[in-house]
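Omission of a single protein chain aside, the complex is shown with its protein chains in their original locations.
Letters A and B name the chains as they come in the text, with residue numbers starting at 1 for each one.
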Amino acid sequence: MDATRSGTRRMLRRLVMGLAAFCTLTTAQDSYDAVYNDIGSLPCVRLLNATGAIGCQSLNAASGVLYRTDTLADIQHFASDHDLKNKYTVVMPYWLLTSSNVETLRSTDKLSAIIAVVNGTDAAHTVAARPATINSPDSKCPNCEFGLYANTPNQYQWNPTGTDLLSQQFDFPIYALNTMDDRNIMSYNAVIQAVNINRFKGYSSYPLKSLQFHSFMWAAQDTGTCLRKGWCTPVGGASVWSTPSLNISSSDNKPIVVISAAMDSRSLFHDLTLGVESSITGMVTVLAVAEALSRSSIPLDTMQKHILYTLFTAEAWGFSGSQRFVQDISSPVNCIKPPASGSGCTYPFFSDLDFQHINPANIDIILEAGQVGGITSPAGGSPTLYAHIDNLQPTASAALLTQIVQVGSGALGNTTTPPATNAAVPVQAANGDGTQRGLPPSSAMSFLKARATIPTVVLTDYQKQMSSFTSQDLDDTWDPVNTVNAIQQAASVISKTAWMQAQGVSDATLMTPAQQQAIGSIQVNVQLVQDLLLCLTRNYSCPLIDGYLNVTASPSPPTRLPHYAGTLYSQSQPFSIFAWNFLANVTSVKGVTQNATGVPPPQVTGCSSRSETVQCTSDQFCVGDQCIQTMTRYHDAFGVGLGMAEDNSYFIKDASKPTWTESTWDPVGLRLFDVTSPGSQGGELAAGIVLTIVSIVLVVFGRRFLKKTLKVD
Amino acid sequence: MKFYMLQIYKIIKPVVVCICLSILWVKISMAGSDYRPTQSSYTVYNESATSTVSQNFLGSLANAGIIIGQIVIVTIIIVIMFKRGHIKILIGFFMVVVAMLLGFMGYILLLNLIQVLRIPLDYITMAFALWNFAVAGLISVFWKGPMWLQQVYLTVMSSLMAFSLTGLAEWTTWMLLALLVVWDLIAVLCPFGPLKILVESSRNQNQEVPALLYTVNAVWFMASPPNSILEREYSRSKEGSTVRDSVEESGDLRRDVFNGGHSRSTGREGGTSISSSRHSGLDTPFSTGGRMSGNSSTVALVPTASNQSADHGDIELRERTPSSSSPRSGGSTTSDRDRRSASVRRAQAIEQGSRSRPQDGGDNDGDGDDEDESGGLKLGLGDFVFYSVLIARAAMFDWVTTMCCMVAVLTGMNATIFLLAIYQKALPALPISICFGMLFYFATRFALVPFLAALGPSQVFI
């Protein structure tokens, strides 16, 4: 009964305590959230090629006390400060992220991670103003090892101030902070507030704020290893090609005028990659050209030559898009496994085989728009366009160059709608100063590697070296006047030259009066250029794109999307999809089959808004709610050094060609919390051990005492 | 009685170790790995978050019913086979199942560890290590080996089995445990229960089959009694035997086979229960530890359901074998009541698959409290497995439930042992512990954990 008594007593106590507890209950709180603040992150990830890896990763969750450095002096102070006993997460402005600074920090053994603050241009969220001069983190001649001059000695270095940060491998996390949307603004504020608190406490008065990164990358060593183990995917996407000639065929012996640009670029933080100067200006140029040419009074598909627009992706990764395109059109497709239904081929995989209509032997000239934004650092001045030609085959492109300069000089009268109010942007030959530099890194090189004598001109806004915004995370703005003017001029020059070439005219002075009249209809739409710049950088949900893709209907309409190519087949390709729709629209023949009276039948509309009732025929596509016929297609882009096997796995076909892959990563995470000093943690451990030892000693004495005095055991 | 106190210690230790190992495996696998055990294809009902309470109840009842059905059938088959004397077949089968358990569940666990701890390990090393691990386990369990090694392997096997059973959905697990309680009670206590029949037949056959050397017990019990006890019993024993004999015998005997397999490889179907009893006893000297004399242990193996056929590729690793394979070993504590009759062992048969038997406490002899000679308490391996399953399921929720259920299960085990001392016959080991465990789990989960969550950050103590 004593047992029961003690039992009842216990019940009674419990009851009483329960009542007491009720009186003292506080609101329930998730204990995890009380300690940790999970915030959004913009990581730098690991990519691999045939020889090694680049990018950042961390094997264990790295965590460090936040430490702020704003200048080089701060970094040096951090390195030499011996009072800092912990591991630190250094928060620095983006432009301090140079190889030497990173190396300085890493060699202190106090570094656990780096946060690079990539300031937006809004004044509310800036750690410090952007510096006047910045450097490109790319190599001194980007992708030149896969370019046309890879085997020539003394290749011209197009990016001599490049720091080559992008090709380094870091074994600690580097994340970015940016203010491009609400979620990122919250992270930005949280981290900046925390690091300011730490700075205020002098980094010595604990508890301090600390940040932990989860950034585990599964792939290691190089592409061959990680493909074999299944831990990486090729970098790639969907290139787009389009031609107004619906009936183009490889045996029609009609020459082809190629107008091309790159759609993607790269930078350290793939979520921030925009590449306004690096690639967007070129893409906008080609889209404007296509739109301008679509209003030609002489229909494009009746001309002497075909016009082919090509927008390649994955160009920043060894010209993968253009090289694969050239490779695919140059060799016949041996379809081993035909598709279950529809067109294309299951193995080797092609979603359609219409690219076979393009005969590379028919390619007559290539006109490419490279960096044409006139965005320089330091900013200032008005832009000039330069036309580059290959220097290995100097005579091949000479005539074309002359024509370009001729067209650009304004000899053909006013070429913009509305008319340009500023002085026209001058167009000059890049070798006008006597130095033959050859072509800058460009997609055209892929065509020339197959056949070196194709007349080719690449238009850029630089003569001697690429913009220092190349491959920069800060390449996200443009000059509203200079950039628009430069793009207009480039589009105008290219469109008119292409039009003349398609007519078989290679000298403007030799045009017939009818042609001179007709060329006046080729007008570049300035409003379109401005819209495109905005839509492709800041607001993907703009009316222009919404008209094709109905993006505003989604729950959170996208605004700023990165121009990183992504991984093959595993990401949506918003810019490829838009480019396809746009080009399909401007090159299409709407509602074809003219009946006997020559009156075109009304266009079939409603194929997407009322898709249950209105269907397009099998040879038509539904673009912008209309059924159209078009020869606009996608083309897979990934490194030509990689091949796809029948079981859909990838392998290295040729290690000397581009073999870029991206590692599989565990979900990345970033969390903010307090920490105590290592000293106090050691103190807690010591206190615990001392307490336990003391109690053991007391217990031993207690037993002896009890034995003696109470005579029990 | 005092003897029991010491024996309780010896029982608690391996049970606690097995439970801790199971908690460890569960916590590791919950830390985000891909290789968690999954349900077998025998379940007819898949729980989903949107089902109503009654749907969950009936569906999990169906699932658990299927598993129990398999167990019952296998138990009966084992009883029949035992009665007919096809011991070798059973033993051979046990060996295969143990090998599969150690090999494949060990493989899945190792994959879990590698993924969560991010250990870089190549396949060759892993295959080599796993092969050695499995073979050493087979040898130490079925043949000769150091006692401690056998104990370690049995514990690890129990925890592996429990880990595999955590792949069951939640409702199904609780239903299964509840049905097991009922089955255990029926099978051991009712006169027509298969396990009772097993015990009797082993007792009857006792004399005739000295060669049945399989002890199914957790060996350590056998080995553990200190020499003093051994001698004491020895001296009491009317039959003489040398300690050495005992040792050898126990060495040969032990084997606890249990396990059911879930080996994927066998793809099997149904569990088999095997019991073997050992009788050593009568004409042979007691085995060490006294308990032995004639303890029969039965082992029930039940390869359950796993059914993953062997032709599944590696990818199927994820599907683990299901539940139920629990080997249980029969362990049982028995003490010989009647040495003279030599057959007194109380065999505890383990049922197939899941259950284990209860331990019987042997107490024996009626001579008095300190004459237990049979050697200590024996606890079937199946008991270990199901205690661990209950606690592993509690561990999937929160640490507080884990601790509460652990104490509850140990308390239940103590209570059972007391009853054993009082009633002196074979008792089912599961019911009290599982009932306590389930009660505490639900009470803690729905009442205590939210309470503590509210108190925690506000640093108030009650």
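Heads up, the rule we're going with is that a residue touches a chain if its C-beta (ideal position, glycine included) is under 8 Å from a C-beta of that chain, and two chains touch if they have at least 3 such contacts.
Everything below uses one rule, namely that contacts and distances are computed from a predicted model.
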For the chain omitted from this view, which of "serine C-palmitoyltransferase", "Succinate dehydrogenase [ubiquinone] cytochrome b small subunit", "Nucleolar complex associated 4 homolog" or "Gamma secretase complex protein" is its UniProt protein name?
"Gamma secretase complex protein"
From the list A:436, A:656 or A:692, which touches the chain that is not on show?
A:692
By the document's definition of touch, the residue of A:31, A:80, A:152 or A:570 touching the omitted chain is A:31
Consider the whole complex, including the chain that is not shown, and state which of B:8, B:26 or B:162 touches that chain.
B:8
Residue positions on chain A contacting the omitted chain are 2-7, 9-10, 13, 16-17, 20, 24, 31-32, 34-36, 61, 63, 206-207, 210, 212, 671, 673-676, 678, 680-689, 691-692, 694-696, 698-700, 702-703, 709-710, 712-713
Touch rule applied to chain B and the missing chain gives residues 1-2, 5-6, 8-9, 369, 398-400, 403-404, 407, 410-411, 414-415, 418, 448, 452-453, 455-462
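Going forward, only the chains that are shown with their structure count from here on.
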Taking each chain's centre as the mean of its CA atoms, how far is chain A from chain B in angstrom?
58
In the complex with chain B, residue positions of chain A that touch it
17, 20-21, 24-31, 34, 59-60, 216
Which residues of chain B touch chain A in their complex?
118, 450-451, 453-458, 460, 462
